[in-house]
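Can you read through this structure? Questions will come right after.
For this depiction, one protein chain was excluded, whereas all remaining protein chains were kept in their positions.
Labels run A and B following the written order; every chain starts at residue 1.
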Amino acid sequence: MTLDAIVFYILAAVCLLAAVGVVVSRNPVHAAVFVVITFFNVAAIFVMLGAEFLAAVQVIVYAGAMLVLVLFTIMLVDPDNLPELHAGRPVQRVVGVLLGLILLLEVGLAIINRTFTAPTGNATPELIGLVGGPAQAMGYILYNQYALPFEIVSLVLLVGVIGAIVLALPERLGEQFGLRRGTISLGHPRGTEVALPTGPDGEAPITEADRKETAALEGTRELILVRDPDKYTTVGERR
Amino acid sequence: MEPQPIWVTFVVAFIFMNVLLVGMAYMTWFERKVLAAMQDRLGPTRTGPHGLLQPIADGIKLLGKEDLIPAAADRLVFYFAPLVVFVAAVVRVAVIPFGNQITVFGHPVNLFVADLNVGALFLLAFGSIGVYGIILGAYASANRYSLLGGLRSAAQVISYEIILGLSLVGIFLLSQSLSVRQIMLLQTASLQLGPVTLPNWFILSQPLAFVIFLIAAVAETNRAPFDLPEAETELVSGFHTEYSAFRFSFYFLGEYINMIIVSLFAATMFLGGIDGPGSDRFWVLGIFWLLVKVVFFLFFYVWLRATLPRFRYDQLMGIAWKVLLPLVLINIIVTALIRLAGNGQLF
Partner (left out) sequence: MGTLTTNHFLFLSAALFIIGMMGVLTRRNILIIFMCVELMTNAVNVTLVAFARETNTLYGEGFAVFIIAIAAAEAAVGLAIILALSRRVASVDADEFNALRD
């Protein structure tokens, strides 16, 4: 076995184990951690395949931004309502695993009996080195052959951002704030005090009754006015 | 350039890592001394001359403390979250060049660990991995303050990472490379502007990008005035409230190493790295100039901490998305147009 093969088998094994971890873990945070491990290993496999730029993009976009977003969402969702982290219904489970195994068999046979060949291009490692490296070659492809798809993708991203903002804005959906539970406000949005929910789950604002209670307490509190505060505090072994 | 045997690379990497750790230890000393001077105090004086042994004493103290784990904590995640921060910080030194190839006892030795084709992206990528340690540690502590700190950190790092990356795009456009070493080598050339000879540093051609990079870098490393995730006064240290002893010190190490790495990164991308008088003849002088630039950036960090109050959360997000992002996009467009005009492709 060559060094390449050993490295590949280690990466593949960790990758698949982590992927299994995603499917079986009960806690979504653990699942997210396993996804990150899988993505890292996939990035390493991209490096093995000579796609350094893609590996960097994979780590930045998938592992760096997207999974942080997922974790963010997991923590914003009320942990008490993360329901049955426990797997699906028994029928669902059996059928799912069975379908997966059948598909694995099919795809495996297809890979082994593969006769399909494609015309080979000229992007050999030597020629890529002449252009300046994988990143430069990638840029050449993206801005020449793929210029139009590139623009379309940027449009899709823009639409995605706008859609996400519209969907995540609670006020626009005409929601009742009474239903809102378990979300944590990160900043101090203006004008939300009036709409804050009351009750055991919401963050109740201080009511008039509460205020009166504290005021009454303050009246009963005893104030000690002393000239020498050292008399009432003990520090170290001096006293 | 001659290829070097793999074990030399390992030795170089080992030396870099240890220098980084020692540098981090003395960064804490430096910070305390500078802060003290700015606040008209003395700082650490008891351990060794000028308190020089203070970092070692601190390390021993942290080792000896009890390692507390909250009862409700997610133990496994709680264990490894600090390590993520630490490893993601240390790994980044691999693509920082400290010089070119030198000859030691007849062996060719590269003064860098790896010359990745996508080195700058590598640095950015591992910068964003560090936030996992923060958000996972926050979650695993089972503490409301920690969770708030972690969520703040996630939002902050995602926002400022975009700006950090985009502020470098101008440099990528000018240098046609993503390799940190290539970019540094380009800057060792000099620029003739009539009678004046200037170093070809990117701070001269990308001044706006440099300022934005500095601001984003401070936010990315969770330092004051952007230290919302660990705001002592409102969140009781945020994500590491529940951490103690050596686990806490991994967060601490990670934060300071991140500062040093970001300073090295800024010095290499904008200030020419090892470039300076005499650095083309003696490699030691190159390292010296790099260190001078790094110390300047570290001083800047401490200076900011001593001077500016903490931002409010909505101000922090507002700065990122409403001020810095448009500015950095304008910078990219203008740079691209100037480059096209320089190639004669514009008109």
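Note that a residue touches a chain if its C-beta (ideal position, glycine included) is under 8 Å from a C-beta of that chain, and two chains touch if they have at least 3 such contacts.
As the structure is a prediction and not an experimental result, all values here were calculated from the model.
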Going by the whole complex, the chain not shown touches A
Spell out, residue by residue, where the missing chain touches subunit A.
1-2, 4-5, 8, 12, 15-16, 19-20, 22-23, 28, 31-32, 35, 38-39, 42, 45-46, 48-51, 53-54, 57-58, 61-62, 65-66, 69-70, 72-74, 76-78, 81-85, 87-88, 92-93, 95-97, 99-100, 103-104, 107-108, 111-112, 114, 118-124, 137-138, 141-142, 145-146, 149-150, 153-154, 156-157, 159-161, 163-168, 170, 173, 175, 179-183
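Operating definition for what follows: only the chains that are shown with their structure count from here on.
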Per the centroid of Cα atoms for each chain, what is the distance between subunit A and subunit B, given in Å?
24
Using the touch definition from the top, list the residues of subunit B that touch subunit A in their complex.
74, 76-77, 116-118, 121-122, 124-126, 128-129, 131-132, 135-136, 139, 147-148, 150-152, 154-155, 157-158, 161, 165, 176-179, 312-314, 317
Of subunit A, residues touching subunit B in the complex:
27, 29-30, 33, 36, 52-53, 55-57, 59-60, 63-65, 67-69, 71-72, 75-76, 132-136, 184, 186-189
